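Got a structure for you, written out below as structure tokens; questions coming shortly.
Here the complex is missing one protein chain, while the rest keep their positions.
Chain nomenclature is as follows: A, B and C, assigned in order of appearance, with residue numbering initiated at 1 for each chain independently.
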Amino acid sequence: LEEKLIFEIGSTDTTGVDFADAPQAASRLGSLARTDGIGLPGLSEQETVRHYTRLSRQNYAIDLGLFPLGSCTMKHNPRLNEKVARMPGFADIHPLQPQSTVQGALGVINELAVWLITLTGMHGVAMTPKAGAHGELCGLLCIRAALEARGDARQVVLVPESAHGTNPATAAFCGYKVEDIPATPDGRVDLEALKARLGPDVAAVMITNPNTCGLFERDMKVISDAVHAAGAFVYCDGANFNAIVGRVRPGDLGVDAMHINLHKTFSTPHGGGGPGSGPVVLSEALSPFGPLPYTARMADGTIHLIEEDNVGEEMPQSFGRMSAFHGQMGMFTRALTYILSHGADGLRQVAEDAVLNANYVLRSLEDVLDAPFGASGPCMHEALFSDKGLAEGFTTLDIAKGLIDEGFHPMTMYFPLVVHGAMLVEPTETESKAALDQFILALRSLAERAKAGDEALKGAPYHAPRRRLDETLAARKPVLSWSEPDLADAAE
Amino acid sequence: LEEKLIFEIGSTDTTGVDFADAPQAASRLGSLARTDGIGLPGLSEQETVRHYTRLSRQNYAIDLGLFPLGSCTMKHNPRLNEKVARMPGFADIHPLQPQSTVQGALGVINELAVWLITLTGMHGVAMTPKAGAHGELCGLLCIRAALEARGDARQVVLVPESAHGTNPATAAFCGYKVEDIPATPDGRVDLEALKARLGPDVAAVMITNPNTCGLFERDMKVISDAVHAAGAFVYCDGANFNAIVGRVRPGDLGVDAMHINLHKTFSTPHGGGGPGSGPVVLSEALSPFGPLPYTARMADGTIHLIEEDNVGEEMPQSFGRMSAFHGQMGMFTRALTYILSHGADGLRQVAEDAVLNANYVLRSLEDVLDAPFGASGPCMHEALFSDKGLAEGFTTLDIAKGLIDEGFHPMTMYFPLVVHGAMLVEPTETESKAALDQFILALRSLAERAKAGDEALKGAPYHAPRRRLDETLAARKPVLSWSEPDLADAAE
Amino acid sequence: MRYLPLTDGDRQAMLATIGAASIDDLFVDVPAEARLAGTIPGLPDHASEMAVERHMAALARKNLSAGEAPFFLGAGAYKHHVPASVDHLIQRGEFLTAYTPYQPEIAQGTLQVLFEFQTQVARLLGCDVANASMYDGSTACWEAIGMARRITKRGKAILSSGLHPHYVSVAQTMAKFTGDELAYATPELDSECDNSKLIAAIDKDTSCVVVQYPDILGRIEDLTALADAAHTAGALLVAVVTEPVALGAIKAPGAMGADIVVGEGQSLGVGLQFGGPYLGLFACKQKYVRQMPGRLCGETVDAAGKRGFVLTLSTREQHIRREKATSNICTNSGLCALAFSIHMTLLGEKGLRQLAGLNHALACQAADRLAKVPGVTLMNDSFFNEFTLILPTDAREAVRNLADRGILAGVSLGRLFPTAPDLANGLVVAVTETTTAEDIEALAKALEEELA
Partner (left out) sequence: MRYLPLTDGDRQAMLATIGAASIDDLFVDVPAEARLAGTIPGLPDHASEMAVERHMAALARKNLSAGEAPFFLGAGAYKHHVPASVDHLIQRGEFLTAYTPYQPEIAQGTLQVLFEFQTQVARLLGCDVANASMYDGSTACWEAIGMARRITKRGKAILSSGLHPHYVSVAQTMAKFTGDELAYATPELDSECDNSKLIAAIDKDTSCVVVQYPDILGRIEDLTALADAAHTAGALLVAVVTEPVALGAIKAPGAMGADIVVGEGQSLGVGLQFGGPYLGLFACKQKYVRQMPGRLCGETVDAAGKRGFVLTLSTREQHIRREKATSNICTNSGLCALAFSIHMTLLGEKGLRQLAGLNHALACQAADRLAKVPGVTLMNDSFFNEFTLILPTDAREAVRNLADRGILAGVSLGRLFPTAPDLANGLVVAVTETTTAEDIEALAKALEEELA
């Protein structure tokens, strides 16, 4: 299971592509013609297919088994979505084509927008953000634009300790000062601490709901009211929307902005790290400030694109463009396909089954694994455990790596930070009871081994393409690109 | 690496497909409505994707590595072919649509037919046969029809010892008596023995050329002349056309009929055992007898279909239909795509590289493996070795299974029958020199181990999804379908 | 060339290893006069992927695809919706580019699929065992006749007039050479099948009776009496199913006494593809298994005791048995069998029954609507998803005219039976879950105009 690098097997004289001969023409490149060797190896088509096919087999994937990564929502990716996204009418159109030639594409954006607004009970939606973190950025930019529009240059964003790292990073990225909000012992935002901190310098509160402990923020509406009363806005991290879609509308809870990870709730594939897509639904107060381009359906049924040239009449308060084009169109087609497949009734069932599966895992394992908030009631779509009770020297990492040998991807580990040695398990609604039972059995056995101090566990995984990798070495002496071995040796 | 059966994981209450509700209608099924439980388990889409994805990973395939099966021509399957075959204009048309609505499909058949005729230097081609063996059948039916047309009911077909098993089976399947022709010590048809046997009872001689020892039948033209002089026909098994395509036209050698395995020479995928496709090129003498449906291009450029209703005027001597529709259209589109990609120059290169690769393997290994015909000159597209010189008790099978542990598919073994413990290696032209060198190294090491009597080799493979399987048990007590375990137990 | 990895440098180095001066030296065994010096005249040279794709796409656009028009063709090939995941899975390189599983240690994926496929097919058709596939329904049908001959040692097969005429034609082609006698007549435009005539024809020389179910005109009738009559005379009943979806709604032929059931599996997973590749289904009673043609996959264990699968009973097959084989078939329809099996797994029994129910209900709707077209008569009392209309005019002409209006109206009996003028006004109309109410209305309207 070792596959050489393309630089070790290919050559710059080999190609897997044929071209027609170029017609004769006088070059317009002037003195800029590239004459150096670039160092890009080629392979024939067969060698290419083999290289990537073999490499792919070193990956774990949802197509191979349960992927219980908390907060990441690794659910089944339907193949119809892939087929639809590849229709030439979607895959082969240019973002700057005249509007008359892309009414279907604008229609997809608009139809998806209507679904997102309706499912969340919000007023508007910004479709362009390219991932969840980009959506957070969009939401905060709207908030900042709204505050500036009223001449109110607030500088602080409050973020709970349990937040995703993107939340504080995003706030900082657009110039805010970030302050933590503590958690209560039952794993939720400390309402009193929050209220105490609210004041005229606070621009927004960023809350994840359901939160990263897998719990619903019971006080969400109260929080929203308090935030609004203090003149600030509520940003909701929608990474966990999968737990409530079709059953709860964030708009009913006073949220001003929330991004939706289409690759989580709406099943677009994660692709080994993207592309994602993060549309942001907006309250009436924030909608006027959303980004360009924007789409709107006209009275005559045509879909109308709002860009720089008509933004003045149509959306004068827009904060501007946040990426070159319309956003992740390829993900919109997939997400809309998924949404239409489920419909309103199916999406409600999604939330129910996601929550049911997580509670089933929680209750099936709380006798062998510490469930810090298990006593406070049901969880939502993910079950949180801690490393409490493991034998001396045994860690969450050992259990995670042990899962690999059992044929599963590890759960999310050491997150959220509010729980020691956190193990966050999100089975999602697309897992069958049989798959859950197998997973529970495996995790139970690992928990027992870690409590009993089975030393073998510390060496796991044994049955993966690689044993544990030396991450310290990688960071201490970074090798980030390939170079000829002799050159590399000489450099040492 | 054990994957349960669908019958063990699915249930008859589960489905991975949704349907619209059926409209109300009075049944026309009468008393025939099916009321029994059929016993067909269903899985959700995710479970389905997982089951088959996991199962696929227990297979070896060309996409994973070199596949040196002699006579099978496991070459690269270009992905463009797959894309083209899936264009709705090809994939989604019915064989009985009016001709005016399928001119493109008839055009594909006709264009491919022209290529096959021109590449082989023959007069006509029957496109309908559905695999090589079906093509053999077609060829013999043409021969029989031609003989009967002249009132000559010959009953014997001569087949060399080294022939593929399909040759004698086909001859018997259409009512012929089969007789062997011996081979010369240099691995070719014994011309004198053949001549001696020719007579008024012989309908045809079936010859594979290049033959199954990987050698070109030097006397082919002489054989053809002798066969024709005796009033019989020459059938050529075209399984090995890959070795000579673009460099030699069988028509120039006196062949009357030859099937072409599109899945060998023309790269359509083997698919784990089909579908194949076996068009048969025909001499002028045999062309009038070919099967229906037939296509022909008219003076006005339209493609015209000859079926039962117009066969009388157009092809009155046709022997009739040999399958329901037009043949393997899906394979025609792939093969034509491949042929157009290579063109006349590329196909010639195919033959050259296929032969070069085989000779490279032959000469790189003849010092450690017995090459029975190595001294007689170059081989064509496959290198033949025997088990001579292996230690007592070590067999071709051990070497074949040992290759699995080295990461390769075994070569063809124990075929052709004329060589003891035959190992027939066909690398094909789509293997790189680097891949060949790796393979040669592996086979060399196995040969050395088998000569040295390394007992471990007898247990190979060790690193495959399964160890050696008990084929005797399977045949002695056949279990050909799954049944509930308790029922099975009760039956014993 | 994008598919040929050898560089000129590689070629020179390899020739040196071989000890040959040039490639030509490797072709010395070819007689000089047959060795071509250059490329074959009259053929173009290689082309880029883009150029080839454009050429093929232009050809594809010259066809009117089923998805582009109201579509009602059946008669042995049916348009069904195939879930996207089926095509995704069969394109996995490990399935697509694998060989026949002769090396079971590294072919368990294909082998387990075949074992599951055999079980699914046997259950669907109501038989004990099924093989791993044949080329298509028509060749499977002939193989069944040959198998009946081997079992009964009799050479006369009685073919129902309801058997697909192309299947009949294939059998007639082969029988010319094997000497089997085939009794066959073209069908009549009657609401009843010819089962009673078949029963009357059975005699002591009869190897088998071959009956299609539903038949070529869409009729369905109970096979029990036919099976009994055949068995009484020492003959076999061979049933042919060209639309396997039907068996989600109607009784299995095996359950009504058929000894061998063959079929065309194209409806599930495979798609129309202008007639091929398709998928021959072949199943029979346990006692006849050693007379079966084609590959069989069986369960066994490996050296470590693990369950595994192998190709088995290959002493029936050509590569072992040569001229004494039960058939000459080698390559079959492996990938189509995979597609069928995946589609069947997605459906499950629940989905198959829903699918069959939807097909039947829509067909009933269509039959009722089309029977209202002035001059048109519905021939069938019974049918599943396909029925025969009797038009007041030549149906073949009508079908061509409707095609010019962009409607693919069905299969005319004139196309299927060109030598039977009595059938010329018959039109076989198939309806599946892909047919919409708008499609039905479009056909009805167009037919009204055509016949006006």
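Details
Everything that follows uses one rule, which is that a contact is a pair of C-beta atoms (placed from the backbone, for glycine too) under 8 Å apart; a residue touches a chain by one contact, two chains touch by 3 or more.
All of these numbers come straight from a predicted model, not from anything done at the bench.
The chain not shown here is in contact, across the full complex, with A, B, C. Only one of A:89, A:185, A:393 or A:453 touches the chain withheld from this view, namely A:89. For subunit B, the list of residues touching the undisplayed chain reads 11, 13-20, 43-47, 49, 53, 78-80, 82-83.
Against the chain not displayed here, subunit C makes contact via residues 2, 48-50, 53, 81, 83-84, 88, 91-93, 346, 433-434.
Going forward, only the chains that are shown with their structure count from here on.
Summarising the inter-chain contacts, the pair of chains with the most C-beta pairs in contact is B-C.
Distance from the subunit A centre to the subunit C centre is 46 Å, each centre being the mean of its Cα atoms.
Computed centre separation for the pair subunit A/subunit B is 48 angstrom, with centres defined by C-alpha atoms. Taking each chain's centre as the average of its CA atoms, subunit B and subunit C sit 19 Å apart. Residue positions of subunit A touching 2 or more other chains: 18, 44-47, 49, 53, 78-79. Among the residues of subunit C, those touching two or more other chains are numbered 1-5, 46-47, 49, 83, 85, 87-88, 93.
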